[in-house]
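Apart from one protein chain that is not included, each protein chain of the complex appears where it belongs.
Per-chain numbering from 1; labels A, B and C assigned in written order.
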């Protein structure tokens, strides 16, 4: 009978049920840390050896979770890569259904051109290039620049949702304004352009979230806590979510992006969550504890937290952390679940 | 039979149908302008003669539409008043189901305390005190200050939705910080506090929209137009809507608040809209045309535009206009309708 | 100064605050009962004396709340009327922004034609004619028929939201099918036509809710209670809300429509609610208590419950009650408030 199952393309549930339907998620991805001190020199070497251009499209080096090897996936749903662009280089325009952002750990001087709008990239900024927006990058300066790319590439691959299109071979727009047009229209707190009130896109029309604002928002939460007022997530833990300024939804429909800050000596609550995330140390020193194992964190380190992995972060000095996660997928499909374990 | 109708509390439709169900709205309110040059001196006189305190609660003088007299209503749904607070005066805390805002034409120096949070009031600012938030005002300075109050008092009266409660007799909070706590938490473009992501209130948790931001947003739209990019509502006409930064909804559930700016020589499209609005000239000179009659406008003038009144504004110099309207009521109940007539 | 206020169209708040902003709603409308035993004979007399046709449009007799006299309003927001159509008579097609329904206390034999779709009217049915749908009625039978009309006429008048248009002078469609096309498309529990999944109207596309279904739903709730399962609102009190089958929203955007049933001897919880309602006794005997005064109810009696009026219903025999209310207005604008008082 089992041979007949096999020859008819059939598999009995009773032999595989436990693996398919475990009591809690059993991700192939493992908790993992990539060190910036390894990543950045390798990106520099690639900058010297590998040209960037049509076809390969980007000088991006993906972090491959050891549990998912040989796939270039940081977690089951998230892509994280370091991208590097040298002086005078151009990454040619293209677009894809995959949602993307850039987070700038350090440096400045590259402009990402999103649907024709040049957006400056500077330290601490989050830049949005949502699904099906044309985007290319150009570096009109003398110094190279590297940053973190985050995408939903694994998710879109799993569900077969990938579309891709080349843009014109030239970047076209080579201006380098301090502010993008998206910021001039949308970068004012609570002010929605009347011309854009209807038919808003499913992603943030504000293409850049600037460090100056993010830093001020986090600092204010910790100060309010000191003054005895609400604002922080838990004692010593400030956090903001980057959102669509016209709807409050996540800046990207499939990826949540947040910035967290822990006061010196503070720690997050320890929790498990259905869904995965990738964190990057932006500033400061601290530790991460993943399923009971504690590791030190340094500037730029990238941490993969698989689904249902018990995790917490602790701060030695003030510690600022960028986070991307797939929570919008879980929430919009009502699959979200979180337990505080400590 | 008609006597029997009457004695049984009955009224036949066929005798009144045309009045009840007109082809288009036939508001009792008329198009009207109140001049700031009349309003402000009267408010000053009231400041000299009438104390402010418990019972009367506010030194506010309501604009009564001639068509609605003797009701103190600017339009069928909207209340507009000039409020005046002298040096060292306090308007005691209370709360009510009616939604309210203050718009500051000129001056500064008063703090409105919203649910315990002191919010500075300065020229060009919009301050939100939504339904059932406790609020009082205090003037710790040497100069008096006047501003425009907008509320949904007529609407709440029509539908019998009024609740009111006195707060403590003393204002309690007499500090005068430059920034309210609401701004420190919510005043960063696109950044939502993670602690407040769920269970957001139906009104803007950001209590103050500052002129600096509003002005920059309007200026950017006109500049983008000059550069050939989208952003304005129509040629020479910039506009923003004050919104809940966590949802994009109107800052108040029943009242839309907007700021408009016309480039010199520009005019809005001429339109009729189901629903009424009240405008105030913030800065500049121009005209308003209401059902075909054109009038000059000066600083601070308040204009009532009843439902379905054909209206347009034109700018002589650059002209900035504040607008409140009842569109959220119409839109949420699917009664909205608008036609461009010219 | 007060003279100058007056001559400038201004009214000081401090002289009127208490009336404008009462502690709780102070409706002009009063609790009131119209008896079917008075209504129906008067409708019959009108049937004999008054023709129905273009201009007057409908042989409808409005219940005028004594507190709102001489306005033909049952409550601050709701219109309730008895409409009567004799054999072979036609009420000509028209449409208006006001939302409307018909509830059939007794009888049958009239068809309401809604946007060209003939909808049979029979005992216990609720028929929807939403804002801006063309509708006329025709009676192809030998017997006259009377029913309850409910509309948001007062609400639309207060906010100046009335639009009206005559249709063709003839009803056009004179067929009398058992089922309307709307029922054939939408009258299947949980089944949404794929062709209509997008761009659904703001009102129920299902034009008729049949007594057979309503009765079965109420009976099931009481039986489930007997069996020990959830379903009823409170002990002995079953209730359903008539809804848009494609969204679950209220069948009309401004008017909630419900059917209630009390088991013999049961009573509703006593409550106050911001917003008003009108009830009609469909079947059975019982009492209503309005602000402490208890009255007996008979078949067809219509009860006006103003905003914040303390109210409860009690059943002598099994008692079925139709209810219309303005709760969608209150809920969509976040003005809803309810307290159980007993």
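Quick note on the criterion: contacts are C-beta pairs under 8 Å (C-beta built on N, C-alpha and C of every residue); 3 or more make two chains touch, one makes a residue touch a chain.
No experiment lies behind these values; they were computed from the predicted model shown.
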Touching the missing chain are A, C
Filtering A:276, A:289 or A:320 for touch with the omitted chain leaves A:276
Among C:33, C:68, C:206 or C:302, the residue in touch with the chain that has been omitted: C:206
Touching the absent chain in the whole complex: find that residue among A:113, A:153, A:194 or A:324. A:153
Give me the chain C residues in contact with the hidden chain, please. 181, 184-195, 197, 200, 204, 206, 209, 213-214, 216-217, 220-221, 223-224, 229-233, 239-248, 251, 258
On chain A, where is the contact patch with the chain that was removed from view? 1, 4-5, 8-18, 20-27, 29, 32, 34, 38-39, 42, 45-46, 49-50, 52, 55-66, 69-70, 72, 76-77, 81, 96-98, 131, 153, 155-165, 202-203, 253-254, 274-276, 306-308, 326, 328-330, 332-335, 337
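As a working rule, only the chains that are shown with their structure count from here on.
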Per the touch definition, the chains contacting both chain B and chain C are none
Distance-wise, how many Å sit between the C-alpha centres of chain B and chain C, to the nearest whole number? 33
Where the centres are mean C-alpha positions, what is the separation of chain A from chain B, in Å? 40
For chain A versus chain C, what separation do you get between their C-alpha means, in angstrom? 52
Can you list every residue of chain A that touches 2 or more other chains, as numbers and ranges? none
